Structures are given as structure tokens and as C-alpha cells.
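Dropping a structure here in C-alpha cells format, bear with me for questions.
As you look at this complex, bear in mind that one protein chain is not there, while each of the others sits in place.
The first chain written gets the first letter, and so on, giving A, B and C; residue counts start at 1 in each chain.
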Amino acid sequence: MKRLYISPPVAALILAIILFLLSGFLPNGFGNDINIAIAQATNILRLSVFLGVIAAGQTLVILSGYEGIDLSAGSVVTLTAILTYVLVNGRDEKVFYAFLIALLAGALVGLINGLGITFLKISPFVMTLSMSGVVTGLIIIINHGNVSGKVAPIMTRLIARPLSPNIPIPNAIIIWVIFGILMWLLLERTTFGKHVFAIGVNRVTSRLSGINVNATNLAVYSLAGALAGFGGFLVVGNTGVVFIALGQPFLFPSIAAVAVGGTLLSGGKGSYWGTMAGAIVLTLITSLLTTMQMPESIRRVVLGATLLVMISIYGRQRGFRQ
Amino acid sequence: MSRSLSAQHIVKHYGGVVALSDGNLNIQSGEILALIGANGSGKSTMSKVINGVVDFDGGQLLLDDKPVQIPSPQAAKNLGIATVFQELSLVPQMTIADNIWLTREPLKSTKAINRKLINQRTEELLALFEGTLRTKIHPELPVSTLPPDEKQIIEILKAISLNPWLIILDEATASLDSRQVDRLFELIRRWKAEDKAIIFISHRMEEIFRIADRFSVLRNGKTVGDGNMKDITDKQLVQLMIERENVYEFTKASTAAEKTTSTNPVYLEVEDLETDTIRGISFKVKEGELVGIGGLRGQGQRDLLLAIFGDIPYSGKIKIKDQAVHFKNPRTAIKHSIALVPGERAREGLLYIRSILENLHLPNWDKYGFPLKIRKAQEDARKIGLRLNLVMASLMEPVSSLSGGNAQKVVIGKWLLRDPQCYLLDDPTKGVDVNTKSEFYSLLTGLCKDGKTILFYSSDDDELIGLCDRVLVLHDGVIRAELTGETLTKENLVAASLGVTNGGAA
Amino acid sequence: MLKKSLFYIGMLTLIASMILSACAAPTAAPEVTTAPATEAVQPTEVVATQAPATEAVQEPTTKKFTIGISNPFISSEYRTQMIAELIETNKEYMDKGLTNELVIESVDTDVAGQIQQLQNLMAKNVDAILVNPGDVNGLNATLEEAVKKGILVISVDQELNVPGVYNVGIDQKEWAKTSAKWLAEKLGGKGNIVQIEGFPGHPANVVRMEGVAEVLKDYPDIKVLASDTGKWDEATGQQVMSNFLAAYPNLDGYWTQDGMAIGALQAVIAANPPKWPIAVGEGRCQFLKLWEEVLKDHPDFDSVAVANPPGVSPTGLRIAINMLLGKQVDKTKLGGVNGLSFVIPVPIVVTKDNLQEGLDICKDKPDVYLLDGIMSEEEVLSTFFVK
Partner (left out) sequence: MRRTSWETLTTKYPALFSIILIVVALLINLSLQPNLFSRDTLNSNLRVFLPSVLLAVGQAFVILGGGIDISVGGIVSIVNTVLAVQVGLNGSVEKMWLYVGISLLIGIICGALNGFFIAVLRLQPIITTYATSFLFGGLALFVLPNPGGGIPQSIANIYRSTTPLGIPLGFYIIAILILLWQYLRSTRYGSYLYSVGGKADAAYETGVPVTWINFSTYVISGLMAALSGIAITMLSGSGNAEIGSPMTLTAITAVVIGGTPLSGGIGGITGPIMGALTLGIIQNIVSFAHVNTWWETFVKATIIVVALAAPGIINLFGRRKS
């Protein structure tokens, strides 16, 4: 018996479409009003963007294997959002500068993560968890009650607004699509990307094949930090305001998005397309539960159960008995 | 009581791949059966069926002529069947004693494990291989600290400790040196005398003829012949295995009579190399020369290659084309046109879940620019595949879909594309079927003809003698002998391996 | 293995013996510091209205009070502003020589962690504890212990029902009712609205939503189409509002609270529906500025901002110090379940009419500044203490 094989990103996307269609027939759904359906679909996609971008760094780190995970992503998002907010302070001309600082700050946190994980052999889970605490500490120090700034108009226009009044596609979605292509290029069409997969599978083989494993690992964590920084920049462009708990709600969903997208949590196999699909699925479920007016307790149960079902479909590890 | 086990018409699929289509096997107590077949012929699957690791799709097992189910390794053990695995079933973090007695630990009345007894029994088992072990082994050493051959011996002891009536030795000799093999064979004969049954799986024809009473040959998952060893010759056996004639004639072609390496310039020069396990190693290798490294297993051969490749720290001088180099990591060694084919291909040479294409290009991606020219890469990989006669469904299939020999071709193939000047080979034919072996030999010969320098460690003495211009024999971390031309005989090689110094010019 | 267990047991007994020997030593006597401030109705009435400075001259033995702060949640602007204002307010009293520097325990932590905070404050022999509780009942036993030790305990921002523990805060239900009433009236008692609430189950949120429900009961023609949690943060609030706007493009209004209001308004701006809903906002400078901005393009837009002042904590600090000084509380002014609550009035309600007033306050304040009100020393004395 040859089993029908559907690649995880496609499976997640199909699931997303089914869920979306299903949501249409709920009491508060779009029914058969095509305009509302499009509006809802656009909206969900737009909301997925931020989770999707933040999950990009997570994808890289998880792909790099050896229990790779980045639990500092949430606080890095907050940190870089606050930095952007303060540095830009309403001035369009400062946006690019703030953008670079956001990436750099994220990369710096990522670099420290990478150093601890690569050279001090601290497990990524605990290292990034502890760094998350350090970054939160930094945020408190920077913030302490009187952070002052403002998002520049150009950021709002480029991120939160639609392309043009006639084309109601939010810019964020366009940014995401371009970002997705860049991520694909990075993972599949650069030496670095190939090396990320390689160190995710087997670091001895990688080393003996001439890959600089430590440098690649450092680069992965730094890049993941920078991508979280980019996420922070985008999020603040969307919300227009900052607050200390801005990034934390994105953390665990970012990991879930990677898993739902079919990337092996043990590393070495997966794609950013999958993560994008995963981000859409998660956002859809959340929004679906909102539309259904479930109490919080039921929502959590449903979310948990759905996750379980999805990982049961393609998250199973090889059995011992063959 | 005489016991017997019989496997009849066993069928096993892995996904779409047929591992066994009609596997048959009969063994009785007091008998040594050699299970023979090329790589990928289903030998390991067969042993796993008997051991309960594999859930087979068709056929049946008979124990003492009665149908029997063996649903788990535990069940196999309860039936008195023990297996020595090719891939070790040892837990590296645990001690030798814990590993051997795992699941059968002697308990005190408090249900706590009786440490004293367990250590004592372990000592008794270790005594069986006394004299062939390099280090003084204590039962409470973690297994991870042992060299591969000693791990293999622990694995064997673990099987024996069960006191089974049937022992399956799956490539158990592959990482043992000749003294250890000798000792193992003594033990096997003793077990035979005790009316035990032994299934012996090996690629070494010589060993099979030395020890086995009967043979059973698998080809492409199907049992194609069985009988008594004394009724068959090695050539006939090989023919059964591969349906082709005369490939076993591997050695003669190699040294390529017209070679004039003596006039070639020296490529690699090693002087007074020292690491944790080797010392005072000095030698020179010319371009176009194939120099063998021999000796018993674990005498520092691996470290020698890894040191040259920059993977482990060393002191001493290494010169390439008269230029002193000191590689701090494999990366720089590769940049200096050196390649290494590591000893454990699964652990060191391959990315199992990635595609064949990616494995072939692992060291080579930087050649394809940005964005990577995938089409060009595929074309190059296909060429390599053709050159190596790589049997595969597609370049995009994972390496895990390949048989052992084909996987090893990928390990070598990834270097061919870089076309390095110097190859370091760490026992590349270990666990590879004869067919693939002969392909390797002609590949190596070809490389030498192109002026490449090859340093070739092999645990197979015949291979070294047949293939190499010169063999450096390592013993206990030093070069005990350098054998060339007339001195390159099996006698001298074995003598030098054992540390006897009359084996030729040192 | 035996050796190993012996090793560990040895370590344990070592530590245990250290403790035993320490136990034998007399423990510090916390009784000494017991200042029965709450009950002591000494002749303080006489000196009550006098300036503390003269008091200090008369009684050179007056010790400086140490006041401890316990805060288990730092990831919100409300809390950071609260801490900053507490430090600021305490400076006044330090200058007068009445208090020492505040002992502040403020990190993100769980119930056990806040219990540890309180225990540490007790161990530091503070005279009063201002606690912003992370759990309604979880600290009860610990706080009672503190009260028994003679420490003045005041819960700020969140009402507790623990004997001997005072509460200082606004009336959360009334606070929510103010904006809900405003919304209902603006809608003319008719229309479709949605609600975005804080953490479901969080006591403040529960009371607030009760308030809203009470108000809406009087307006049967106002239909609540949907209600969801914005988890008290801007991003989630924005996300939820976006969902609502996509599902119900013809909303008449929405009710929300705190930081989520900014997110909700951002969502409305992004969606730019044909008809802008009437919005409940929040008393934060950021919101007021956004509001001002929106008015430029949509002069019909209407909103309200009811301040939720972090200043209740510094007000609580003033109350605590005065109580420690022995001044008598006018019990008739106290409310709450056990008659121990100081109810602070909402300092300011901003509507379209007085928006400029609110913006003026914000002029020299950071964007995250919450419209605030700290009662002055005089206000505190005249409002809550016996004259």
C-alpha cells in the first residue's frame, strides 16, 4: 500500500481553507456574503503576518536542531518595538535608522544566546528562557514608566494600511509575501541555508564536511534574534503603541506555528512555507473561536485539542518496532 | 535437548521497499549457520525478525517445529534468543555492568540492584576476552569512554550473559581486530560444543569459511541457496550472492604496473605527529601513491587521519607540497584540498534524512553562487552518481533510502566534486558488499592514476596487500613497520600488527 | 550507590545541623517594633492637625518608618507608573524625616513568589506594607500573619477581604459604569455593540463587566453582538477588534477598557469602516493624542476616557504614613465588604468637551502616561481622617 503523501505546508493550508469555509457557516460567520468573506480572509491573513514573521526566527532555530528553540523571541519583540518607538519618535527620517537598531538589538540578544548555547553548551531551552528574563529586565530598566516616543506616519502607512484605497490588500501581507520569498531563498538557495539543515541533522558529519558548525549555529541564533527584532518593528508599526507585554503573547504560538507547519522539532527538516501556513492556521483557529463566542475555558481546550490532532497527523516519531 | 528455529517465507516491506520477499532459514542447536548476502539483501532484517524487533508482513517462524510469535526483543530473550547487533544496543551514558545486565539485574531482597554481584559477574564475562582488550576495563566505566571494538565486545558479552541457546552475531566481527576475532571464534566453538546454535553474519569470506558449518544465502530479500560449507567454494558463494562472476578478483588490478610513482614529488609529509593515542609518527606520501595503514583496530589509525584532517589537536609537523601547515579544523584542511571519508558513515559521513543531492553537495555548495544554481548542482550530482554507479530512485530521495554500499558511495561522492588532491580513507569498505567493494577498488586505482594521493586505512588485510603500494602498520600508536614490495605479505602484516618487529623495514 | 546516598545525606544533615544550631539562638524579637497604629487612639487627636515638623521637635525619639511595597507584576505601564510615583511621593516624607527609603519588592512572579516577597518584607521589619495583590485570596494567610506582627497592611488597587487589612482603590464597578452609561446614552439607548474585556476571571475585570452588564440592563435595545478578551494588551485588543470589524461591518459602538482601547481604535482606523462606531477609550495620553488625530479626519468620532489612576498607590502611601503617625481614621468614610476600604474618587473623565484639558495634562508627560490623580496630604487628611 502506497500512502498518499501530502507535504505538511500543503496539509496545513488545506486545513486553513477548510476551517475558513467552516467559519462562514457559523452564526456569526460571513454566511454567503462574499464581501464579508473577503474582508475576513484579508483580516486573518493580516493578523497572521506578525506571528508569521516572529516565527521565522523560530523556524531557523528549530531547523538548526539539537533541541534548538528560542524562548527569548517574545521579549526581543518587545525590546525592539520599544527601541523603534523611542528612536523614531514620530520622525519619518529616523525610521530606517531605528529599523537597523531594532535588527541589531535583536541580533545582539541572539548572539548572546548563541554564545551560551554553542560554547558553554547550555541547552537552548534554558539559555533562551533565561535570556528572556534578562531582556525583560532591560525593558523595565529602559521603560520604567516613562518611555516616550511615537511611531512615524510612514511606518503606519507601510505596515498597517492597505496598498491603496482601491486595492484593499494590507501592506503587511505584501511585506510578508516578499519576506516569505526571501526566507525561501535563504533556506533553499544559499550555502548558509543548506548548512543550517546540515547542522540540524548531524553536526559531526557537517563538521567533517567542512562546515563551520559553531559559526553557523551562532549565525542562526543571531539571525533569529534579528528576525524577532524585525517582528518587533512590524508589530509596533501596526499597533502604533508599545507596552511591556507586547511580544510575550507571540512566543508560544510562534513555536506552535513551526510545529503545525510540519517542521521537525528535532531539526533538519522543514520549511518556512510550512510556518507561514501554520501561522495562518493558528490565527484562524483563534479567530474562529472568537466568532463562536466560546468562553475562555472552552477555547483553550479546543485549541489544545486541535493542536494535538494536528501533531498526531504528522508529528509522530518513528516507532521502536519497525 | 536439541532445539531448532525455522523461518519460513518471511516477507517484510518498509514503505514501498521490499526488504524481504522470501526469507528462509533453518538452524538447530550445535550448529553454526552463516547468513550471507550482499548489502541490502535483507540479512539484518532477517536477524531483526528473529529477534522480534521487526514486525514482518508474511510468513511464519517455527520454534522446535511449532509456530511461534516473537513480538518484542523481550519475547525473543525469553525464548533464549540473543542478538549481537551491528548497530550497538548499548546506552553510552551507562556503565559496562549496567549495560550488560540491563533488564536482568540481580536484585537484593530490597529490590535494589545487587551492585557487588553485578560487578563480579561482569568481571567474569570480561575475563573471556582478557588479553585482547587494550585498556584495563572496569565494570563501572561508562560505555561512552570505550573504543568501538571494545564496545562491540561488551555487546557480545551482553548477548552471552543471557545464556541463550541461539546467538545471532550480526556483523559482530566488523570492528574487531584479528586477535579479538580469534578469541571470539574460540568462544563460538565452545558454545557449539555446549549445544548452542549460532547465526553468523559477516562480509568476510575468510571468517565464514573458518567458522561456519552451514550457509544460507540471501539475494534481494530472497533466500537463494543453503547447504554445508564444505560443499561450496568461496567463488561459488559469491556467485550465489551477486549473480555475477569473478568480481571477487579485486586486488590484482590495483597496483597498476605501469605506475611510476617513484619519480613523483612528495605530496604529504608528516613528521613526529603526536596526539592522545599516537606518537612519533613520521612518513611521506607521494603524488599518485596509495599508502595503506594497517594494524589491529584502535591502534591510532583513526586519530592519525583525523589529526591530518585537522579534526583533533596534535603536535608535530605536517607539510603539504613542502609547505608547513597546521589545520585547526576540517574546514581549512578541505581548503587545502584534503578530503576525509570517515569511519562511521552513519554518524560521521551522512545526513540521513536529507536528500542524496544535498549529501553529495554538502562540502560544495559554495561553488554554486547566490542564489544557488540548483540545476547545475543536480547535473553535477547526476554525473557523480553515474561515475559511482549509484543505485537510487532519484536525487531527491533521502539517503536513508539507500543500501549501505550505496550510502558509502555518497560519502565518497561528495568529495569527488571538489576533486581534492589528497584522500584520507578510514576503513571505507567496512560493512560494504563485495560488489561495491570491487567498484571502490577500481575507483581508488583511477584516482591514483590521476595523481591523487591516498592514505587508506583498512581493517581488511587482504585489501591492503592487494591494493596498496606501501603499508604503514600501526601498533599502540606508533608505526611498527613499513611494508613495501616484497615485504608486503600477509605474514609480515600480521606480525607487525601484533607488535612483532621482524616484519620488515621500520 | 550507597556511597552516593551517604554523601547526599551527609550534606543534608550538615545543613540541618547548621539550622538547628541557629534555631537555638534567640530569634530576633519582632515584637519590639509592634506599633499598634491601627488601634492606638492615643492623644494623637490633639497633635493630629499640627505640622509633623513640630512633632519631631517635641518627640526626638520618633523613629523613621520603613514602608514595604509588594508588587508581583511588572509587565504593565500601570505598575511601572505606580512604582515610580510611590518612590516620588515617599521622597516628600523622607525630606520631612518621617520615612526611610521604600523597600520595594517588584518582579514578575507567581503567588508563591509574592508570598516570598511579603515574608521578606516582614523579615526586614517594615512598619507598613503596601501590597498590590496578584491573587484575591492567595495572600490572606500571609497578610494576616503580617497584621498579627503589628504591621500595617494596605492593599492597593485590589480589594481584599482580610481582617485587619485596609484597602485603597477606586470603585472598579463604578469606574466601568461611568463609561458604559456614557456609551449607552450616546447611542441613544439603541444599537449593536461589542465588548472587549480584560483577563476573564481577573477580579477587577469581573467586577467591571458586572458594572457594564448592570448599566446595559436598563437599555434593552442595545444589543451586545459579541464579547471577547483582549487580555488587557494593545496588540490583542487590536486583533480582537479587527476580527469584530470584519464580522460586523456596521457596528454602532464598542465598550472596552484600559490599554486595549488603543488597540481597538487602531483596528478601527485600519479597517476604516463606512460608519465609525462610538468608542470607549482610556485615560492614557497616547489614547488622547490618537483621538485628537482621528478627529482631524473624522470630526464626528466620539469617545470617552475614564482615568484609572495608578495614583491610588501613592495615595495609599499617604494614608499609611498618617496612620503610622497615629492619626485616627474616620471610620464612617470607609466602605467595602468589611468596612476597611478607602474608596478613591475617579480623578478625571475626558469627553469630547474637555479633551483639550486632558491633552494639556499630557503635554509634558510621556505617551504611556495614565491620567492620574494623587490625593494631596491635605486631601487625604480631610477626606479620611478625623479632624
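We adopt the following convention: a residue touches a chain if its C-beta (ideal position, glycine included) is under 8 Å from a C-beta of that chain, and two chains touch if they have at least 3 such contacts.
Remember, it's a predicted structure, so these values are computed and weren't measured experimentally.
The chain not shown here makes contact, within the complete complex, with A, B, C. Among B:I113, B:M392 or B:L417, only B:I113 touches the chain that is left out of the view.
Shown as candidates are C:G150, C:G164 or C:P203; the residue that touches the absent chain is C:P203. Between the chain not shown and the residues A:L108, A:I122 or A:V177, the one that touches is A:I122.
The omitted chain makes contact with subunit A at the following residues, 67, 69, 71, 116, 119-123, 125-127, 129-134, 136-138, 140-141, 144, 252, 255-256, 259, 265-266, 295-305, 307-308, 311-312, 315-321.
Touch with the hidden chain on the side of subunit B covers residues 51, 53, 72-74, 76-77, 83, 85, 88-94, 98, 102-103, 105, 107, 110-113, 115, 142, 158, 276. Where subunit C meets the missing chain, the touching residues are 1, 4-5, 7-9, 11-12, 15-16, 18-23, 25, 27-28, 74, 83, 87, 104-113, 115-117, 119-120, 122-124, 135-141, 199-203, 206.
By definition in this document, only the chains that are shown with their structure count from here on.
Chain-level centrality, scored on Cα centres against the all-protein Cα centre, points to A.
Chain centres were defined as the mean of their Cα atoms; on that basis the chain farthest from subunit B turns out to be C.
Centre-to-centre spacing of subunit B and subunit C amounts to 71 Å, using the average Cα coordinate of each chain.
Residue positions of subunit C touching 2 or more other chains: none. Across the interface of their complex, subunit A is touched by residues 74-77, 80-81, 83-84, 108, 200-201, 225-229, 231, 233-236, 238-240, 242-243, 245-249, 259, 262-263, 266, 269-271, 286, 290, 365-369 of subunit C. Across the interface of their complex, subunit B is touched by residues 2-3, 185, 188-191, 194-195, 197-198, 201-202, 204-212, 264, 268-269, 320-322 of subunit A. Within the complex formed with subunit A, the residues of subunit B that make contact are 14-16, 48, 53-55, 72, 309, 311, 329-331, 333-335, 340, 342, 347-354, 358, 361-363, 365-366, 368, 370-372, 374, 414.
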